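Data first, discussion second: the structure below is written as structure tokens.
Incomplete set of chains, arranged as in the complex.
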Amino acid sequence: MHKIPVGVLGASGYAGRELCALIQRHPSLTLAFATANSQRGETVDLPLGGRVTFAATEDAALDKAALVFSALPHGASAEWVARARAAGVKVVDLSADHRIGNGASEGVPYGLTELRRDQVRGADCVANPGCYPTAILIGLLPLLERGLVLPGARIDVSAASGVTGAGLSPRLDLLYGEVTENFRAYGAGNSHRHLKEMRALVAELSVDADLQFTPHLLPIARGILATITVPLAASLPDPLAPWRERYRGERFVEVVEELPELRHVQHRNVVRVAVRMVEGVRAPALQVFSAIDNLMKGAAGQAMQNANLMLGLDEWVGLPA
Amino acid sequence: MHKIPVGVLGASGYAGRELCALIQRHPSLTLAFATANSQRGETVDLPLGGRVTFAATEDAALDKAALVFSALPHGASAEWVARARAAGVKVVDLSADHRIGNGASEGVPYGLTELRRDQVRGADCVANPGCYPTAILIGLLPLLERGLVLPGARIDVSAASGVTGAGLSPRLDLLYGEVTENFRAYGAGNSHRHLKEMRALVAELSVDADLQFTPHLLPIARGILATITVPLAASLPDPLAPWRERYRGERFVEVVEELPELRHVQHRNVVRVAVRMVEGVRAPALQVFSAIDNLMKGAAGQAMQNANLMLGLDEWVGLPA
């Protein structure tokens, strides 16, 4: 069978390597190139098997690929996305450069697949959502879309992520000796970017609510758990029903009774969601628990979901669910 | 120097061993006995050094001790506390059996030392607070006592604890293979007990507010971080001031600018607290971040703080801060 050639720019980080691994196992795709200036010429092991050798980004034969994933850093990605588009190549941009709230561009849909499937299908370029926003927005969509949030209320998000969410960069605060047996909230950099992204989407859906977001750093490699408290306009007799209905038939959203655990979503392209009514309080409120693998549904997996759609393939091909 | 004999009932669990270690290093105390029916006759290593041999609980010579710590399980503790009191021995009960909201008794103060110091000093028996309530209430007291919480509002607590908070019991879900690289919320057992304890105290302080509490299990041995969101009656120009003032001179409360990390409180009898105003929302709200070592300030350390007071010693003797 003829395989479709795709490339990865900025492939040496955690999301880039995960993409290379997905492509190597994909039945319909082949890896045309994987670039990483800082590690050009190096061959590395990929998660769950496979190896890849990095080329220099300048040497990427963009026009040899039908689609390019950009896992380049925020800021650096936009230029290469433009070059690829100029070469007539489709692009999934994993950086924040074209995301809603951070520099959205005309005709570049926000690739939260379960929300924007139709736009993604016809797009030449897609802005892949951030990891936290994916977990949180998939968790909130049934409430947001149905007008169940108390108008004017504040949605509170306390979320925790493994260290790969911060990327493969030599920061002292990400050393093993600093992270093991530790836990802390943090409040700068990525979290601001993700907050803007989420607030912009809430506004786009015309929901009259504030959003508060507190990320924490977990001593684990991969996974995000978001614990979201939402004041409701009214109590829900069957709290899980909105999620069951909204995500019926969705392969990559698991609506469950028991509270989700990170080990149940790691290495899988899924969001697992459960809800609980808050008990013993005056005004109705609900908690949503949403878990993802930040490198899969939070990055490379969702990027592949979008790429499959853009290339006319079945959305789920090559993705572990 | 003459040392005061004290005993530990139920000494084989995590809190019990921590108590034995504190007593062995205490300049004014000596360990009269340490009991543990399930491990009677066994000698074990203690945290940070030292060893102890357990006796059967029935063999405890209660009247040989000036004070007894009960680290027996909830339910089993009450009987032994009664026996010790009948023998004229002072008691610090680390179980929930005499705690506010769970069976408080006349004349048994709730040993949140920074709140009830005077009552503890004159008490024959003290109910040592739970680990989560200690972190959360110390974090909230400046708001609760000054009437800064928006009347009728809901205080949201998202907290995470290391596994020693669940005790040294052979549960499959606490095995290393089940906890490593995992994270999850949970909602039964201890968390219900702690919620009742906290709600009862909020009511006792006549604060008109609801309290919501969601505990999570961290892949670490020791430590609790509580992230608390509080709707305020009004914005605070200098948000940290109430904490600085309330805890001025307190040796075991660290009010800090930077967000607290668990590694900064482990093996220490302190609560470390920081606050942040929630930004970009309509109604004023504040976040409190409160970190403790669940076995120290959350259990054995605070028990020793209380015991020091009950025995007429300086509150801080023998405690690592």
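To keep things simple, chains are lettered A and B as they appear, and every chain counts its residues starting from 1.
Assume a residue touches a chain if its C-beta (ideal position, glycine included) is under 8 Å from a C-beta of that chain, and two chains touch if they have at least 3 such contacts.
Source: prediction; values computed, not measured.
Student: Total copy count of the complex, if 2 are in place?
Tutor: 4
The rule we apply is simple: only the chains that are shown with their structure count from here on.
Student: Let me have the rounded angstrom distance from the C-alpha centre of chain A over to the C-alpha centre of chain B, please.
Tutor: Chain centroid spacing, chain A to chain B, equals 38 Å.
Student: Where on chain A is chain B touching in the complex?
Tutor: These residues of chain A touch chain B: 152, 154, 156, 158, 160, 162, 178, 180-187, 195, 199, 210-212, 214, 216, 218-223, 225, 227, 229, 231, 259-263, 266, 276, 278, 280-283, 285, 287, 289.
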